[in-house]
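For this view, one protein chain was removed and the others were kept in their places.
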Amino acid sequence: MNFVEFAWLIPLIPLAAFLFIGFFGDRTPEGGGYVAVGAAALAFILSALVGYEILSGTHGDYYYDSIPWLTISNGVVLNFGLYLDNLAVLMMMFASFISMLIFIYSIGYMHDQGDRKKRYYTKVSLFLTAMLGLVMASNFLQLFIFWEIVGLCSYLLIGFWGFRHPKGDKASLAAASAAKKAFLVTRMGDVALLAGLFVLLNAFSSLDFVTLFDPANIALVDKSTLALGSLLIFGGVIGKSAQFPLHDWLPDAMEGPTTVSALIHAATMVKAGVYLTARSFPIFVQSTDVMLFIAIIGGVTAFYAATMALNNMNIKRVLAYSTLSQLGFMILALGAGGYLIAMGVADGTPITGSKAFGYTAGVFHMMNHAFFKALLFLGAGSVIHAVGTEDMRQMGGLRKRMSVTSITMLIGTLSIAGIPVFAGFWSKDFVLEAVMVVAEGSGVAAAIFLLLYILALATAFMTAFYMFRLWYMTFGGEEGEASKHCHGESEKVMTYPLIVLSVFAALSGFLILFGFNQALTFNWAGPGSDFVIGGGGYGMMDVLEKIFTSPFAYLAIVVAVAGFYAAYRMYNFKDVDPGRFNKDGESAMYQLLQKRYFFPQFYDAIALKLTYPVALAVEQVDRKAVDGTVDGIANSLTGGSQMLRRIQNGFVQTYAAYVLGGLLLLFVAIYMIGYIGGL
Amino acid sequence: MTLPDFTLIAPQLIVLLAALLVPGLHFLTRNDKLVGMVSIAAVVAAGLYLGWMILEGVEGSFLGVYAVDAFSLLLTGLFLMVALLVLLASLHSVERDRHHGEYYALLLAATAGMMFVACAQDLIGIFVGVELTSISSYALVAFRKNDPRAAEAAVKYLVIGGLSTALTLYGFSLLYGVTQTTNLAEIALAIGAAPSVALYVSMALIIAGLGFKITTVPFHMWAPDVYEGATAPVATFLAIGSKKMGFVALFKIFLVGFIAAQATVVSDMQYLFAILAAITMTVGNVVALSQTNMKRLLAYSSIAQAGYLMMVLAIATEYAVIGGLFHMITHVFMKGGAFIIVAALCYLSIGDKLSDYKGLAKRAPVLAFSMLIFLFALAGVPPLAGFVSKFVLFSSAVGSPGAEMAGQWIWLVFIAVINSAISLYYYARVVKFMYVDEGESDERIKVPMSFMAAIVICLVAVFAIGLYPEPVIKLCEAAAAALLG
Amino acid sequence: MTDYLLSMILFTPLVGAVIALFMAGDKLKYARWVALVFSAIPLGLSLLLVATFDNNILGYQFLEQYTWIETSLLHMQYMLGVDGLSLIMVLLTTILVFLVVLFSWEEKERPNFFFALILGMQTGLLGVFMAIDYFMFFIFWEVALIPMYFLINLWGGPRRHYAAIKFFIYTHVASLVMLIGIFALAFQAASIEGWSQLSFAFTDISGVAFSSGFQVLVFGLLFFGFAVKMPVVPFHTWLPDAHVEAPTAGSVLLAGVMLKMGSYGIIRICLDVLPEGAVAWQIPMIIIALVAIVYGALACIAQRDLKKMVAFSSISHMGMVLLGIATLSDIGIAAGAFQMFAHGLITAVLFMVCGIVGHNVGTRQIPLLGGLAEKMPNYAAFMMFGFMASLGLPGLVGFVAEFNILAAFYNWGLAEGVAWVIVIGLASLLLTAGYYLWAMQRSIFGPVTDKVDVSKVHDVSVYEGVSLAVLCGLIALFGIFPALAWDFVFPVASGLAAVLGVI
Partner (left out) sequence: MIPIEMFLGLSAVLFAVGAYGVLTKKNGLVVLMCIEMMLNAANINFIAFAAFFNDVAGQIFVIMAIAVAAAEVAVGIAILLNLYKTSGTTDLEEINVLRW
């Protein structure tokens, strides 16, 4: 029997949990926490089984199955179904797996939240449902539906403390506003995505992946339409994966519970954008410009976000910025790889070996990032749970008090910083490789990519720096006052997930050596010609050889170590005062970073200085002009009535006068008529 | 010589005889109720006979002066119905006054006059009928002798009425001079054939004269004062009775000629009538907006209704005539019902100010509900009689079945619908007073039987015609056909 | 049985209204039971109607045709029938009325009169959707107004008299203008076809080939009548006042069903009878629709009264309906009709929510609210559900409608070479999300308000909760299985589009 036959159950399991907890959650222990965990676990197991089948190629490139959902016009059918390929099952597996771990962790973390636990587990179960539905979707509309629902869950969970916040009213107001911001900013992207769907629907009169990705169908549509569609869809990516310029909601999203930040705003949901990019590759690669654009957005975001992490004192914010920057990495890799493929598509030359690597690199980094970023956030959560603050200046010296947390977080830090053999090292190196491959080419594009490479390198340096800075400020040095009243290590239900994740964060990189690159190559046969893509015959040795013979790999390592060293000197050894570089926080640069390049103000300006006044103006027009006209007519009638009735002055001879006057008028009229009538 | 066939005008004769008998009867018996009953009996008898005539489809001409055909029968019946309603409303209203015999006699005489007009074939017949009604109604208005308001109203009515009579008569004289005949049929031919200035002048005089009866602006100004001053039943009579008579007269004099002429040209006078109609309905409705006295409000509303009816003279198609007759009929019941409720409330000394109607829904649910129905019917709200008749009347301005759509009266129908929307405002205002506002007292009101009878008749008619208008429309079609030969 | 099904559905509420009216004095407490029963029967029957409706037949089904007025010049018939479009509107009406009765279960003031009016209005509304003779259509069209006038005037807020009369007169004017259009149709049809009688049957008139000039003119008349009802900017100002003052039940039926009469009329009459007129009017309609959408959304942002905001949102969403219709494409028209259905369900939730907060907290002023999620969690949940549904959250019924409307609009724009106009439609989605989220942020989130006394505020009552829950269930149901409704309206839409396409 095939497990794929039951794949459709996977999203339904957490859905069932969602409904069950929603109705009976408060009657079950931990507000239904265990139900959620069980559901996630089941979903994971099933995903793993299905994943094995797909990855082992039992069903060819992909497994597709769907039922008609809505026939919107004769011949235009919107379907609802499954499209499972390697990419999808990978997402399914780590989404459900990480969710499971985080749910377990939450049982400890949310323990003291009383009646809110039910709401929490309801929402996260719904989230998992939507996330799985998103990655398993068989067409863009279905994907969009779940895309929006995960957005809703993100909204709900950011606003989780939107009222009755443990830290008081200001905090709850902040949470409510952050939730709104997240929804609106991502919706800007979603609207673009929606427009993209319209373009594709109009061009293909279908939204099914199988139809849209069929080279024969693509060939029928003109390139500019495809490019437009691609860009609009990527707009959705920009929103959901918080790419520049729609990135600013993510830092605010940290108002939500830390577990939520870990699950949604680090490990899974924000990856949806990257997933969508990878998913839409067959359409994106029809235009080099699109891919160039994507790469630029990715590179810029990576660098730009990393800078803001440098001097931030809030542990969660730092992680948030690093998430942004890492997402930028993934997008950059996809863009770079896609650019080559696009060129290949353009002139029909096969794309093989390291040229086909960008896609793999991006997806690979996405997976690794999921592990170590979840780990870092959970670790941060455990710290916050223990010390009751998010300000790193009040922490420090927690190494002794919270040994497990500190060690696991160290692993995560090493991994994200790209220190060799840790997971992050491999994927990040591939990303840089992928960019470099393009940069080696010639022409303007190559130059741009070279620039992007430098940005990425700088980002790598900053990443290492701020991550170790974070680690040292939290765990190293002497204790801050918050650390004083820290009640030791968190309970096991929280620490075990950390340990599990740290194992993955440390080792998942090695997958690449065991055919992972095969599994995650973008295998797609272009229209007609002998054009193929794929890391064909690119085995373990090739990878190792590729990495350890390339100077750039060593450059990356050096950069990472340099970052680590700088952080070490500043925040552990403390012989270099960070204040020296920023006039003790007075420098314009420092302020600029603190103020996030004034992006929040920019958004507020759009909302409050542009939209709201316009709205008020419309309101005024409505009252004064439109409604005024209506009332004006009414009043003129009643006023005229008052005037006319005064004519009726009660003197009979006035009436007689009117009668005879009327008669005269009639005569006049008749004279006119007669005149006209020619009598 | 052979006697003419008096059976043809039997209904008129019955009413007339009753009018002559009643005072004597009252003088002998001194029984107020009896005379009222006798008058009602007479009207009913005439009505029954008339019903028989209609069923038999009697036709003919009495000495070439009074024609009996579908048209005259229908309107005679309508006027009898008016008389019946007014009599029912009067039974109690006048019980505190003296001279009942005279009162009923005048009422019956006026009715007889209207009935004669309905079947007149000759200018003389029309003139006599109109004057019989007018003079009787002068007296009726003045009937409540020791009430200065009644006296004032009577004087106003008398002066303007007399003036209008003079205008009418002068117009008739010129018409006679132009056409050399007093026979309506021949006059019609003359009008259709050769329009001349003299003819137009005579027409103008007649319009002015009869415009007083049908309350065309600017000949309408007496109406609100008189309605307010007169007792409610008399006001009812004026509003639903003599006004209709004026229309009948105008139809007989002009319409036939217009329609005959229309084969060749749309008579210029039609545009005159269209303009008058537009002005009349607009002024009536707009002034009604700011009225505070129920009688005056209804007076202005019936001025507006006159405006709607004048559209018939402008459009001058058979279909329009049908619509006009239909609307006359429904108007009798709607406006009659409303006025009779006013009469009842005056009789119960509630008063006739709008403010007196506050909380009426609690005090007299049935009265309030009936008033609501009548007012909405007047406003033309479906599924009531007023809607159906307006439906036919207004639609006649757009076109006529089977004929090419000319569309020269579209502007008129737009004015008409806007007006009908405006009218909804003041009707709804009354409804608000009755249903929404709280009155000072809310002890129940006991309404006498006769009032209830009249109101119920109107209510039934309004609903019945609204839901199943077919028979009435058929009557109107036959009548129109008869009128236009 | 099914021969008289429509009449039964149509007149049961009227009977109920009369009975309820007499439940005065000590029988007062039974009025609501009468209402419940007599709104449940039509609901059941309409479900039977849906069940027995044959979706493969084009044209009207369950026909009932009797001569009503037959004279030498007039030919008016008692003619009922439903096709897919009217079917879902009938279903919507019966559902909403039933739930409204349930919702206002605890109405204290003159309940007999109250429920009688609601049932009476139901007959009017149903008649509009069932009648296939212009004479009947217009009668019911007007009949539906009157109960609403009383509902607003008797159970309304402080400025209820103003609002009620404004609503009454404004919409009445529109109806009369529409009536003139109907006259023109009837007479022109008669003179073209050489009928000696005026016939008002849809089936007779929709076949007639009117000259294009005539079509353009009459389309204008009819469209004005319907546009005021929908309402579209700039003929909308009766709506906010009416809603702000109307009692919750009134608002629900007003926005839920009555507004749909307008768009229904456009599809059923304008598009069907006057295709050339529709084509000529397409651009104006689209412009009006876009203006209405954006204008309504912007006005929402500026509102302080929750209910007024929802009222303006109705304007914006009905603009969506018009936009769909105006594309004159099968998807667009079907989506417009679907949006009518969707908006009917959603707006009911919204107005119930507004009613509850006004009733329980004592004010609807958003700035005075806050932290309701803590005081009344279930209420907050319903409110959020309603708002999310209304801003077109996928998975809920509103999304399906908006997606298809905008898709159709994009197709139109592309065909006309102005694909960029889709941006306006999309911007409205952002604005919509904006005002809803902002309203929620200020009303249910944040600290519990101290501007009004919420110490003894209680959460949603059982009856309110049940009716809201049912609505939310339906919203989700039709969002997940839109085909349930879509497949009824699509044949009608494609039939119309086929005709419109060849012009």
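Here the chain labels run A, B and C in written order, and each chain numbers its own residues starting at 1.
Here is the rule we go by: a contact is a pair of C-beta atoms (placed from the backbone, for glycine too) under 8 Å apart; a residue touches a chain by one contact, two chains touch by 3 or more.
What you see is a predicted model; the values in this text were computed from it and never measured.
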Considering the full assembly, with which of the depicted chains is the omitted chain in contact? A, B
Residue, one of B:Ala41, B:Ala166 or B:Ala403, that touches the chain absent here: B:Ala166
The listed residue (B:Ala151, B:Ile418 or B:Val436) that touches the chain absent from the view is B:Ala151
The one residue from B:Gln12, B:Ser39, B:Gln121 or B:Thr182 touching the chain left out of view is B:Thr182
Quick one: which of B:Ile135, B:Val256, B:Leu289 or B:Met434 touches the chain that's been left out? B:Ile135
Contacting the left-out chain in the complete assembly, out of A:Leu207, A:Val652 or A:Ile673: A:Val652
What residues on chain A make contact with the chain left out of this view? 645-646, 648-653, 656-657, 660
On chain B, what residues meet the omitted chain? 123-124, 127-128, 131, 134-135, 138-139, 142, 145-149, 151-156, 158-159, 162-163, 165-167, 169-170, 172-174, 176-177, 180-182, 224-226, 228-229
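Keep in mind that, in the parts below, only the chains that are shown with their structure count from here on.
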Consider the two chain pairs B-C and A-C; indicate the one with the greater count of contacting C-beta pairs. A-C
Centroid of chain A to centroid of chain B, CA atoms only: how many Å? 78
Centroid from C-alpha atoms only, then distance chain B to chain C, rounded to Å. What do you get? 42
Chain B: which residues touch two or more other chains? 422
Touching two or more other chains, which residues of chain C qualify? 169
In the complex, the residues of chain A that touch chain B are 637-638, 640-642, 644-645, 647-648, 650, 652-656, 658-663, 665-667, 669-670, 673-674, 676-677, 679
Chain A partner contacts - residues on chain C that touch it in the complex: 166, 169-170, 233-234, 236-238, 295, 298-303, 330-331, 334-335, 371, 373-374, 388, 393-395, 399-400, 403-404, 406-407, 410-411, 414, 422-423, 426-427, 429-431, 433-434, 437-438, 440-441, 444-448, 482-483, 486-487, 490, 494
Contacts from chain A onto chain C in the complex sit at residues 69-74, 76, 141, 144-149, 152, 155, 159, 162-164, 169, 172-173, 175-177, 179-180, 183-184, 187-188, 191-192, 194-195, 197-199, 201-202, 607, 611-612, 614-616, 618-619, 622, 626-627, 630, 634
